[in-house]
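With one protein chain held back, the other chains of the complex are shown just where they sit.
Now for subunit A:
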Amino acid sequence: MSVENAPVVDVDEAAIPVEKKMYYRFESNDKKEFRVSELAIQQSETLNRLVEAMGYTSEDVENKPAIAIENIDGKTLKLVFQWCEHHKGEAIPVDDGSVPKIVEIPEFDAKLMDIDNGLLFKLIWAADYLNIVQLLNVSCKKVANMAQGKTPAQLRRVYLLPSDEEDEAAKRAAQEAQDPRAREVEEEFEERKRQGGNSFF
């Protein structure tokens, strides 16, 4: 197991109240460990509820195993926790339903998301899973910016949008994969019809 014992970013101790100076330990699915401040965790509704429910003391945090986050790898989780540490203490935005959303990407976030699209994809999945509202907003804004100035053909390529025919084929394939017996029954029925049978049974 590789352990990254240091906090993801430097912590401004003075800015954190004494009772909040607890660092939780999390482990990614590839066994990378992270220490994250309690205040930073509040940016993630999912993790915040989890640690509240666990009710860990400072000793528990040190003595018990790190909290496993099964479906996020270390590279992605590092970005997530860097973001949370940088934005700790900030208010979590409430979706007022307005469109288009007015979201500016701060310089720190822009640098953090200066990554390949594969990692950006994982980052958005992680932000959604961990319910980090503002990280989801800025990362989705970055994805939306990819559409600017594109022709229909370019937009289809950028977002890998399947055509209606491809969607239909994928849907059929998914249905067949889900229930192969149904397909067999259908084929048997068609065969009997061809043979002139009136009744299936």
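The criterion applied here is as follows: contacts are C-beta pairs under 8 Å (C-beta built on N, C-alpha and C of every residue); 3 or more make two chains touch, one makes a residue touch a chain; residues count from 1.
Heads up, the rule we're going with is that contacts and distances are computed from a predicted model.
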Problem set entry | Among "F-box protein CPR1", "F-box domain-containing protein", "Large ribosomal subunit protein mL44" or "Exosome complex component RRP45", UniProt-listed name of the chain not shown | "F-box domain-containing protein"
Exercise. Of the residues listed, A:K101, A:R172 or A:K193, which one is in contact with the missing chain?
Worked result: A:K101
Seminar exercise, completed: Missing-chain contact, candidates A:M22, A:L39, A:C84 or A:I124, resolves to A:I124
Exercise. For subunit A, which residues reach the chain that was dropped from this view?
Worked result: 98-101, 103, 116-117, 120-121, 124-125, 127-129, 136-137, 139-141, 143-152, 154-164, 167
